[in-house]
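The complex appears here minus one protein chain, its other protein chains still in place.
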Amino acid sequence: MSVGGNPWLQTHWDWHVALNFLTGGAGSGLLIVAVLTGMPLTAPVLLAAALIGIGLAQVSLHLGRPLRSFNVIFNPQTSWMTREAFVAGPLLLLAVIAGAFDTLVAGLPAALCAAAFIYCQARILKESKGIPVWREPHIVGLIITTGLAEGAALALLVALAVGQVEALLPAGTLLLLLVVARFISWRAYRGALDGNAPHEALNVLARAEGPFVGVGLAVPLLLLGVAATVPAAREILVVLGALSALLTGWGLKFVLITRASYNQGFAIVHTPKRGAGSGGIGSKPGW
Amino acid sequence: MTRYVMVADLERCVGCQTCTAACKHTNATAPGVQWRKVLDMEVGAYPDVRRAFVPVGCMHCADPPCMHVCPSTATGQRPDGLVTIDYDLCIGCTYCAVACPYQARYMIEKPNKAFAKGRMRNEFQREEPERRGVAQKCTFCVDRIDYGHANGLTPGIDPAATPACVNACIASALQFGDIEDPQSNVSQLLADHKHFRMHEELGTEPGFYYLWEDV
Partner (left out) sequence: MSTQSDETTKKVPTYCYQCVAGPDLLTVKVVDGVATEVEPNFKAAEVTPSAGKVCVKAFGLLQKMYNPNRITTPMKRTNPKKGRDQDPGFVPISWDEALDTIAERLHDVQAKGPNDDSGYPRIAASFGGGGTPTYYMGTLPAFLASIGPIDFSFGSGQGVKCYHSEHLYGELWHRAFTVAPDTPNTEFILSFGYNVEASGGVCGVKRHADARARGAKRVQIEPHLSVTGACSAEWVPIKPKTDAAFMMGLLHVLLHEQRKRLDIPFLKQRTTSPYLVAPNGFYLRDPETRKPLIYDLNSKRAVPFDTPDTDPALEGTFKVSGIEIGADTDAWEHRQEKVIPAFQKLIDHVEPYTPLWAGRICDVHHKVIRRLALEFLDHAHVGETVEIEGRTLPYRPVSIALGKTVNNGWGGFVCCWARTLMACLVVALEVPGGTLGTTVRLNRPATDRALSVKPHPDGYMDYPMNPTDPENWLAKPDVRNANRTLIPLVANSPWSQALGPTHLAWMQQQEAPEHWPQATPPDLWFVYRTNPAISFWDTQQITEVMARFPFTVCFALTRDETNHFADILLPDRTDLEGLQLIRVGGTKFIEQFWDYQGFALRQPVVEAQGDARDLTWVATELASRSGVLDKYNKAINRGAAGVPLKGENYDFTLDPAETHSVEAIWDATCKAASAEITDGAEEQGLDWYKENGFRLADFPRLKWYLYTEIEDQGLRFEMPYQERLMRVGKELGRRLHEQGISWWDEQLEEYDPLPEYKNYPEVWEKALERNFDVDIRDFPFWAITARSMQYAWGSNAGIQLMREVAENVSGHGGIVINSNTVAELGLTDGDLVEIRSPLNVTRGRVEARQGIRPDTVLMIGQFEHWATPFAKDLELPSLNKLVPMLLDLTDSTGSGSDLVRVSIKRVENAR
C-alpha cells in the first residue's frame, strides 16, 4: 500500500540475517578477547568458530538462491558482503587451527581476521543506504563495541566453564571497559541519529534503550563490581553479569536489524503547482 | 554519451495507477510487486492541504547503492545509465533491497497467483522462472530500449522503444529519454520546468526527475 509515502519496516532481512550479526559479532569478539587476554585458545576459539560458522551457514541457506552462494565473492571491489565472505574463510580456517593447536601463531592472525570480520559486518549495515538507522556512520563503532563486549562476556563464561580462573580478571576488566565503550558508542550513535531517521524507527530505539543499553551497562558494571568484592558469590555474579552483557548486546542488535529497520520512505521537495496555482512545500512523511 | 532518465510531471499526474497496471502486465510481476507505482501523498493540515501523486520505482541512479553492495555483481550499470540485474548471477541476499533508499527492489519466490482458486492461463504463459528467488525491479523496459536501438527507433518517442508505463500514462505525466541530448524530450522538459530528484541528499544521483513548476 502506497498511500502516504511513510517509511515502513523492511522485511527483507529478518531474524535469519540478524542471527548472523548476533553470532558473528559475538564469535569474533570472543576470538579477539581470547587472544588478547592470553586464554588457552581451544575452547573459546572453537566456540567462536562455531558461532561464526552457524551464522554464515544459516544465512546462506536462507538466500533466494542458496545453490549460488558461491557468487557472493564476486564483488570485493565495493561490496562489504563479499569482503565479509573473503574474511570468513581464512577466519574459520585459522580459528580451527588455533583452536586445535592452541597456538598464538594461528590465534593472532585469526584475531585479526575476526576484527576484520566484525568490521565487515558493521560496514554491511552502514552501506545499507535504504535503512536510515543502519547507514548512520556511528553504527560501525556500535557494532564493533557490542561485538567485542559480547565476546568478552562469552570469554568470561568460557573461562568459568572450563575453569580458567586466571582469565577472569583480564576478561572481566575488558568486559567492564567494553560495556562502557558500547554505551559511549550507543550515545554517539543515537545522538547522530536524531532527526536523521524516521520517527517510528527512533521510537523503537527509544523503547530499546532502557532494557538493552541501560541494563547492558548498569547490570554488568554492578554485578562484576560486586563480584570483585564478594568472592563468595563471585561465580554466579560473573555468570549473571556476563549473560546480561551478552544478551543485551544481542537484543540490541536484534532490535536494530529487525525492529528499528524502517526504510527511507519517500519524500518530495515540493508539491506541484496545479494549473494556475503555485507549487508548495514538500513533505517527508514519517520523519 | 547517453543517459536515459524518467521525468514525472507532478502537475499532470492524477495518481490513476494506469502506469502501475501497465507495468504489471508488461513485466508479469507478482501480486503485490509494483516496479512502477504512484504514491498518494498529503501535505499540510486541514483546511490548507495539498495532495500530490508521485510516481516512484527504480531511479536508475548514477551512483547506485544497490550495485555497490551487491556481492555477486548481479546488479550492474550500463553505459546508458540503466541499472540492471543479472538474474543468473543473483544469489537472492536482498542486500540491494535494503541498500536502495527508494524501496524499489523485490524478491519473490513463488509463481504468480492472483486468485486463491487457481492460477490463470496468462500466469502460466508468463512464468518467468529466472526471476524467482532473485532481486527484481524496474528495468526501464530495457529490452524495448534495446529493440529500439536495433531498429532505428528513439526510446521515449517511439512506443516500441519506450517503457510501458510511459506509453500507458493517460496524463502524459511520464516521459522518458536521453538527458545527455539537449534536444531530447526530457532535456526540453527539464529546461522548461523547475524540478527535483528524490532523496538527492543521499548522493545517489537518481535518474528520475520530478517537475513541479514552470521555470
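For this structure, a couple of remarks:
Here the chain labels run A and B in written order, and each chain numbers its own residues starting at 1.
Assume a residue touches a chain if its C-beta (ideal position, glycine included) is under 8 Å from a C-beta of that chain, and two chains touch if they have at least 3 such contacts.
Being a predicted model, the structure only gives us computed values, none of them experimental.
Taking every chain of the complex into account, the absent chain touches A, B.
Set against the missing chain, the residues B:R3, B:K24 or B:H199 yield one that touches it, B:K24. In the full complex, chain B touches the hidden chain at residues 9, 11-12, 14-18, 20-22, 24-26, 28, 31-32, 34, 37-40, 42, 44-47, 49-53, 114-126, 141, 143-144, 147, 159-161, 164, 167-173. Mapped onto chain A, contacts with the missing chain fall at residues 1-4, 273-277.
We take it that only the chains that are shown with their structure count from here on.
Note: centroid distance chain A to chain B, computed from Cα atoms, is 34 Å. Those residues of chain A that touch chain B in the complex are listed here as 2-5, 10, 12-13, 63-66, 68-69, 71-75, 78-82, 85, 124, 127-131, 134, 261, 263-275, 278-283, 285. Contact residues on chain B toward chain A in their complex (touch as defined above): 9-11, 34, 37-44, 50, 52, 54, 56, 65, 67-74, 89-95, 97-103, 107, 109, 132-135, 194, 196, 198-200, 202, 204, 210-214.
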